[in-house]
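Sharing a structure, written as C-alpha cells. Questions coming.
Part of the complex only, each chain left as placed.
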Amino acid sequence: METILHVEDLRKSYNGLTVLDLDALSIPRGQITVVMGPNGAGKTTLIRILALLEEPDRGTILLGGQPVPEDEEQRLALRRRMGVIWQRPALFAMSVADNLGLALRLRGWNRKQIRAKVEEYAEMFNLGRLLRKWPNELSGGETQKVSVARSLIYEPEIMFIDEPDTYLDLRNRHLVEEMVASQVERRGMTALMVTHSRQQMSRLAANLVFLQAGQVRWSGQVDSQDPKNWDEELKALLGLAEPSA
Amino acid sequence: MHYIVGALRRAVDLILSLDPAVMEIAWLSIKLSAISIIIAAAIGIPIGFILGVYDFPGRSFLTSIVNTLLSLPTVVVGLAVYSFISRRGPLGRFGLLFTPWAIIIGQTILATPIVTALTMNATRSLDRDLQLTALSLGASRVQMAWLLLLQARFAVFGALVAGFGRVIAEVGAAMMLGGNIEGYTRTLTTAIALETSKGEFAFALALGIILLLISFVVNILVHYFQQVKHRGAYHGNNSPRRGFA
Amino acid sequence: RLILATTTSTENSGLLAHLLPPFEEKYNVRVDVIAVGTGKALELGRNGDADVVLVHDRVSEDAFVEGGYGVNRRDVMYNDYIILGPDSDPAGVRNAKSAVEAFSLIAKAKTPFVSRGDDSGTHKKELAIWAEANIEPAAPWYMPVGQGMGPCINIAGEQNGYVLSDRGTYISYKTKTDLVIVFEGDPILFNPYGVIAVNPELHPHVNYEQAMNFIEFLTSDEGRALIESYKMEGDQLFYLYR
C-alpha cells in the first residue's frame, strides 16, 4: 500500500505547551484515514500542518516520498493539490455561487467552465436554490454543505476533512459521506477525516489514527464492517466498554 | 453669519453660471486628488495589508511610524518636498516645482499614510479563519491578499475616501509646491486661501461649498460604482439581515 | 515661462492683473506669479526657483543683491502705509504730527496694537518706527500675530485696536472692518518696491532674458503709465518715483 503522506518526529507547541508530538505517521494513498480523539487532542492542528498552512516547530513531512520544498511557488503548487474542509465553515462575503467557484477562479478557469462546474456540484449537493444567496442568509447546515462542496469541486488529490457532520441533518450527513466516498473510489482521492462519531468511522474508515494529548495512541487498518474484531486497546480508547452513545 | 448667507447665494450663482474659471479650478482639484489617491492606494494598500495581516518582528514599531505619519502637517510636507525639487535640491533639474506634478507628489505623500493606516486597521480585525480558508482553497499570496481586501472592502474603501478627503481639502502642499499660479496650479483650496487673504470671505466660502459638493458627488458616484448593497457578515446562520433590538 | 515671485500685496491689489497681460503679449511669454511674503519670495530667488522678484524691503533686497543672488535691482514704485484704528480713537492718534508720535500715543494709552510679527516688509517698517520712538512694545497690549495683513486688520478690528497697514489691503478690507484711517502721510510711511533679476551666473537655468525684459518693461514709459493709471475702487495705490 502506497504512502502519500508521511511525517516523522513532528512537534508543535504554542506558548511553550506541546500540542502535537508525533514520532511517525503514514497516510496511505487513495483511502480514507479517520482521525479520532478527544477535544483538544491536536486533530485540527495536525490538519493545518499537513495541509502546509502552518509550520511545525520541527519534523519532516514527506509528500509522495519527497520532502516539502521551501520555495513558495512549489508549495503553492502542492497546496493546490490539497483541500481542507474546516471544522468551522467560513464562507466569503460573496454569493454562494461565487463561493463555490472560488477555488476554480483562483486556478484561472474561465467563467463558462466555472459556471458549468458550479452548476454540476450545486445539483449534487441540492444547493441550486441557494446559489444567489449570501452567506449571512444561510442556515447552519446550508453553510456546511456549501463549504464541503466548495472544496470537493476542484477535486483535490488529498482532502482533509474536519468533522463533516457539523450542523448537518441525517440526510445531509449521508450525502456528504457519499460524495467523499465516491471521489475516493472514482479517482483515488486520499482523505484524512476527523470525526467524533464511531458509526461514521466504521462506515468509512480504511485506517484509523487515534490521537490523545498530541500523541498517536493507536494507528492501523480497521475492519470497518465488524467492530468485534477490533483491537482491545482501540476498543478501550473508543470507550466501547461503556454503554454506547 | 451674513458671510454664510452671502456665500450660499454666491455658490449657487457660480454653479448656475458655470463660471469657466471656477470650473477649471475645480476640475484641476479633482484631477490632482484622483491621481494622488490612486498612487497612494497603490503604495498604501499593500503595505497596510502586510502590517495588518502578518506578524513579524518590528511590526509594532512600523505601525507606530505609520500612525505618526498621520500627523504630517501639510506645510511640512510642502517644505520637505520643496527642498528636494527646488532648483538647488537633488531633483532640481527636472523643473518640477510650481507644476501640477509637484502638487501630486506632495498630496501623495499626505494620502499614503492615511490609506496605509486604515487598510492596516481594516485587515487587522479580519477573522483569521478567512486567511486559512483562502490558502487552503489554493490562493497564492497575492490572491489571498486580494480576497481578504475584498472581505474588508468597506473599510478599505473608507480608507480611500478618507485619503481623498484629505488631499482635496489640503492647502499647504498645493500652495507651497504648486505656487497657486492662475490657470496652471490654482486649486480650489489655494483659491480659497487667496480669496480669504483678500478678505473676500463670502467668495472663499462659496468655493468651499463647491468643493464639498464635488466631494459629495464623487462619493455618491463611487458609492454606486462599488456594489451598493451591504450584504453583511461572512459566515452562515444566526445573522438576520437588518439591525434590531 | 517666467516665474515671478512677489508679495501678496501686488497680486491681491489687482495690479499684476492690470500690468501683466500687455507684457505677456509684447514679449510672448507666460508669467507665472508666485505670491508670497517678501522673505519667502527672496528665499525662492536665492534657490533659483524664481526668475525675477518684485518685493518691498530695501534692507533684505540689498542683502540679496550683495549676496550675489540677484542682479540689476531697480526701483519700481512705492505705496504708503497708514495707521488704522477704531473710529473712537481712544489713544487720540488723529492729533499726532508724525508716525512716531502716533506710536508713542498708542503705547502710552496701552490700547491694543496688532503687529504682523512675521518679518514681512510691513513688520520691519513697524519695528523701525518703534525704534525711532525709543519704545519697546510689550504684551498684553502689543500683539504680534504672525499673519498676513488682512487677518491682522480683522484681529485689530475684533480687539478695537490699532494696526499698521498698507493702503492697498485696507482698501479691499474697507467694507469688512470698522477700522478707519487715523493717521497717514508721514514720509516715513512710504513703501518702495524693487524688482531684481535672479543671478544667471548662480542659476544658469533661470529665464534671465525675460527677467530683464520684465524689469525693462516695468521701468519703461509704458509700464510706468500702467502703474500710474491703476486704480482700486477709485483710489490710486502705487506711485512712481519722479
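First chain written, first letter: the chains are A, B and C, and each begins at residue 1.
Convention: a residue touches a chain if its C-beta (ideal position, glycine included) is under 8 Å from a C-beta of that chain, and two chains touch if they have at least 3 such contacts.
Note that the structure is predicted; figures quoted are calculated from it, not measured.
Undergrad: Only one copy of each distinct protein chain appears here; what is the full stoichiometry of the complex in this structure file, written with the labels shown?
TA: Stoichiometry of the whole assembly: A x2, B x2, C x1.
The rule we apply is simple: only the chains that are shown with their structure count from here on.
Undergrad: Which chain is in the middle, if each chain's centre is the mean of its C-alpha atoms?
TA: Per-chain C-alpha centroids ranked by distance to the global centroid put B first.
Undergrad: With centres defined as the mean C-alpha position, give me the chain B-chain C separation in Å.
TA: 37
Undergrad: Rounded to the nearest whole Å, what is the centre-to-centre distance of chain A and chain B, using the mean of the C-alpha atoms as each centre?
TA: Those two chain centres are 45 Å apart.
Undergrad: With chain centres taken as the means of their Cα atoms, state the distance from chain A to chain C in Å.
TA: 81
Undergrad: Any chance you could list the residues of chain A touching two or more other chains?
TA: In chain A, no residue touches two or more other chains.
Undergrad: Help me check something: in the complex, which residues belonging to chain B touch chain A?
TA: Residues 127, 129-130, 132-141, 143, 147, 150-151, 231-237, 239, 241 of chain B touch chain A in their complex.
Undergrad: Please output the residues of chain A touching chain B within their complex, sorted ascending.
TA: Per the touch definition, chain A meets chain B at residues 48, 51, 53, 72, 76, 79-80, 82-84, 86, 88-94, 102-103, 106-107, 134-140, 142-144, 150-151, 154, 167.
Undergrad: Mind listing the chain B positions that touch chain C in their complex?
TA: 86-88, 92-93, 95, 97-98, 179-182, 184, 194, 196-199, 201
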